[in-house]
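Written below as structure tokens is the structure these notes are about.
Only a single protein chain was left out; the remaining protein chains are all shown in position.
Chains: A and B, in written order; residue numbering restarts at 1 for each.
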Amino acid sequence: MVTTRVRHKWGMVVDLDRCTGCQACVVACQAENNIPINLEQHFLQRRAIEWIRIERYWEGLEEAEKTGDLSKVKARFIPILCQHCENAPCEPVCPVYATYHNNEGLNVQIYNRCIGTRYCVNNCPYQVRFFNFWQPTWPESLHNQLNPHVTVRTRGIMEKCTFCVQRLRKGGRKEVQEGKRLDDKEFDAQSGMFAPACARACPTDTLVFGDMNDPNSRVSTMAKDNRNYKLLASIGTEPNVIYLKKVDLDASDAATH
Amino acid sequence: MRQTQQHTNGHNGHHRPDILTKTPQQVTEEVLGGTFRAGSRFWLVAGVMFALLVLGVIGFVIRTGDGTAERGPWGYFGAMLGYLLTTAMAAPIVAVLVRLTKAHWGKPIVRAAQLWGVVGILCMLMIIPLLFILPSASGRNTIWFYDAIRTGWPPGAPHAWVLVSFIGLLVLSILLVWVDSIPDLATARDHAPAGARKGWYDRLSLGWEGTTKQWRMHRTALLLVSVLYLMNFVYVNFVYSSDFAQSFVPGWKDSIFPATHTVNGFQSALALTIVTAFVLRTWGGYKDYLFTEQFWALGKLLLPLSVFWFYFWFSGFITQWYGRSPAEHGVLTLLYFGPYRNIFVTSVILNFVLPLFLLIQNWIRRSILGPTVVAVSILVGTFLDRIRLYNAAFSVPNADLSHHALTPETMPPVNFPGGADVLIMLGAVGGAVFLFMMATRFVPVMNIWEAKEALLLQRIVPVLKAQLKAIGKPE
Partner (left out) sequence: MQERVPLTEREVNRDLLRPVFTTPLWWWAAVGVLSVAVAAGLGSALYLAINGFGVTGYNRPVMWAFLLVNFVFWVGISHAGIMLSAILRLTQAEWRRPATRAAEVLTIFSLLTAAQMPLWHVGRVWRIYWVFPYDFGRGIWPNVRSPLIWDPSAIFTYLTSTILFVYIAMLPDIAVIRDRATGWRQGFYGVLAMGWRGTPRQWHLQAVSGILLSAIILPIFVSVHSIVSWDFGVAVAVEGWHATVFAPYFVIGAVWSGVAGVITLMALMRWLFKAEKYIRAEHFDGLGKLLSVVGIGWWFFTLMEIIFSLYSKEAAEVSFRTLQMFTWPYNMLFILFFLTGFVFPVTLFLSRTVRHNIAAMFWISIFVNIGMWLERYMIIVPGLMRKQGLTFTWGSYSPGATETILVGSTFAMVALGLLIFSKFFPLIPLSDAKEGEVLRHEIQVGKVKVPAIIREA
């Protein structure tokens, strides 16, 4: 559908000040997107598939281990998912165009086209692309749990966060029918659930999703917060995921990764 | 195989290969005659070059008025030193490589190429003011990993190490000329009329008599100095291109750049050698020593090195282009697409496109004029290229040195040459040529001992119906 209207540019703001590291987003993503069950051995082999993961860092652990006083150690959490970079390093290196940038700001993976060279994962600085080392299987009891709107991926291909594109499609169809652009609220109402599973599952409202092209949307407003930063900004990937720094009253200077 | 010879025959008819056909006595007389006496034309050119050198000194004095706080005004001065490093100081490399590969065609040109090493004196003088404008190593990118706060190691970085490399360059270049020419200095000693000149020949030839032992020592010493010169040349290029170009530009992290600088040096060295050989043949009276063979062989080498010019540039460029990070984007804009685009495109044409399309044709390679024209194009192209590189690097102000990347706001404008810059450029080129010309007054510009060696080891032999050249390969 070719129209002249301004496209959406989907983005997310991650307010690290609110993240408690509860992993609800990880579980929600797992359930929504038919991600294979990660067994303990998958984690040990470093082959687990988590489209969103909570990275946990200990601050001050080294000094604390020397002194024996662990009371000053701080746990830092950062949810990392595909940053849907505007200037994505993973895209130009795929020999078969299995990954590209669509006109709504999403970095899209085409499962059918992927041949599994794994170049994209090497060239992803955030490590958010996952390779299917095995054919995914689910126990009989979970077969009815699989989401019918999401493809089950086969062995030997890459997969990654889609910003739950299956949810966005609903609102998109409505827009096409009505011939006008919907703002985040209308879009949410039309699609039933417009934000990705992780954002909806987050109990502390850490993950906020919406249209970056709409100056009045919640994400756009939050992205302008003076705590904002982009992950590994020096690489120049221009992510569509904006992080808001944690407020730490003890810290003398800004603690970012 | 017989058939291949017939094919050669068919191409060349009964052409007899060019070969030095003098007697050893004639070689000695002619070469020494040219060294002891020079015509008025020589002195006229030398005078003009000296005048240019004086102008350059005036330009330098004007420049010192700008002080050493900022590097911007010194861009052309730095570029000229870079240019001398990649041309005059690189020329001895041709001699070194010819010696190491025992290329028989190179014998008549090695001395001329080596004599350019005397420009090391000028380089040494030029690096001294540049040491003052080189900022401290701490707080910016530097190849010396200098960390003033934690280790203070290596001591004196970067200034001391730059100085060491240039002292090495000067000492080795003079040593190379000297060691190589000892047998010829002895010949000159034996033939020179009594006087101060003869005394110097006597002192510098170290009692050379041409015994087997002396020849063996000479060969070893020459090999050693040659290899040391080559290594030091690579080191100087590494230090100068990194400390005086790369580390001045925020975000410029380019591991191929010193190698590119060195390879540009090899290319310009060949070009300068060709031009020198052309001048010697046309105006220097060495028509019977330099043949098409020398120009053909040098042209053959110049072709791959011109392709390398592009290859090394492209290898660096494609990597940064694909990187697309803000730092790399800033560097590419500064060096190639922004203020210096036109000068860059011109140097690509002069250093790569023109040489490639001319030298790829054998009839152009196998001539005297063809390689010379290409060589001039390369010398001009390298001149422009050095001006682009060093001016771009020098024009970044001190305040921006610690930035992560160049942004459109901090992108420095083009540094157009002022009057003093023009004088400096003329002075550097004129000074280099003047030094070379003065050196040819003392050291024979044609290698007497190697010319005689060629007389022994090169013969024309009949093979079937053709006359071909046979080259002796001792041991």
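Simple rule for what comes next: a residue touches a chain if its C-beta (ideal position, glycine included) is under 8 Å from a C-beta of that chain, and two chains touch if they have at least 3 such contacts.
Since the model is a prediction, treat every value here as computed from it, not as a measurement.
Here the chain not displayed is in touch, across the complete complex, with A, B. The residue from A:Leu16, A:Cys29, A:Leu81 or A:Cys94 that touches the chain not shown here is A:Cys94. Screening A:Trp51, A:Tyr126, A:Phe209 or A:Tyr243 for touch with the missing chain picks out A:Tyr126. By the touch rule set out above, chain B reaches the unshown chain at residues 1-8, 17, 100, 141-143, 145, 234, 238, 247, 253-259, 304, 307, 311-312, 315-316, 318-320, 322-325, 456-457, 459, 461, 463, 468-474. Annotation for chain A: contacts to the undisplayed chain at residues 45-48, 55-57, 80, 89, 92-97, 113-119, 121-127, 130-135, 155-158, 232, 235, 257.
To be clear about the criterion, only the chains that are shown with their structure count from here on.
Between chain A and chain B, the centres computed from C-alpha atoms are 56 Å apart. Those residues of chain B that touch chain A in the shared complex are 322, 324-329, 404-405.
Those residues of chain A lying in contact with chain B across their complex are 87, 89, 92, 234-236.
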